[in-house]
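All protein chains but one are shown at their positions in the complex.
== chain A ==
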């Protein structure tokens, strides 16, 4: 049996069994407040690199920590998207019983988007920052070796190559999915999680479509407004006494246009990406659930096989025991992660939706200010001029 140190310090994080038992013992709280937090990671400062073969963006990843697992208290490295992608894959491989946070989409599907535009890079940066922060907050994932290297290594590529060899050497039994086993009965709670995720991602998809539609309608509204405002100005040019009021209305409409543009931009850059992130999250979570089903199926199959053999052995063979362990660890890890995920999801959506409401409030406040300010101008009597 894999053991842990008496004081609960995680030893070998490559074995899921150990981490989950530790988890139960330590009863780590997901709500790490500032005092207990000992690892801080930030993604910022995007820079464009132009090389002969390709052009790409790197981001600065800054780490501040007091953890013993890190040699230094501070690190600053540069990473590009494929490095994050590598990290995620490594985490999926090495921590298959856990929910790994999603990355922003790899490829830009809609050809109109410019990979190097400020908006795109900033949206991506925020998502990458979120990704690392979610790992940082995770009591198990944050101690992952690959994560450590990602944050600290000067030359990540060298480690990547080395890691490939290491993988085959150590024979990390990450390939849980042996496949081909049919699950008898899914435990109710996991069935419920599966159903929940299905409906959840469906609803998010709908919200994504609605949000996109709203942005589209707003932009079409904006097009008309941009023609509307100047007509008042033209009219003002014809008039004498009405010239100022008409000009005022024209300017006012112009201000509303600017406010609307800002609203649509904000929704595009801040709202939609987070929705999409959670849809991706749900997808990857469903995969983890499938893996769990597979592990359970394998265990059940092996158990059945043993029962059929009708050997009167006093104890159950080790590999069946190992399977049982795997199932139990997987279930425990997944349960804990789901709880954490649910909590984070609630906070994230609370923030996201409040943000959406805020942006709309700000838009209306800007328009309100504009219209209120021209009332005195409109009411102005010519004698007072």
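We take it that a contact is a pair of C-beta atoms (placed from the backbone, for glycine too) under 8 Å apart; a residue touches a chain by one contact, two chains touch by 3 or more; residues count from 1.
The rule we apply is simple: contacts and distances are computed from a predicted model.
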item	value
Listed names "Proteasome component (PCI) domain", "AP-3 complex subunit beta", "SNX4 protein" or "Sorting nexin-4", matching UniProt entry of the absent chain	"Sorting nexin-4"
Options A:74, A:220, A:304 or A:321, residue touching the unrepresented chain	A:220
Which of A:76, A:117, A:157 or A:234 contacts the chain that the document leaves out	A:234
Where the missing chain touches chain A, by residue	196, 199-200, 203, 206-207, 210, 213-214, 217-218, 220-221, 223-225, 227-228, 231-232, 234-235, 238-239, 241-242, 245-246, 249, 252, 346, 349-350, 353-354, 357-358, 360-361, 363-365, 367-368, 371-372, 374-375, 378-379
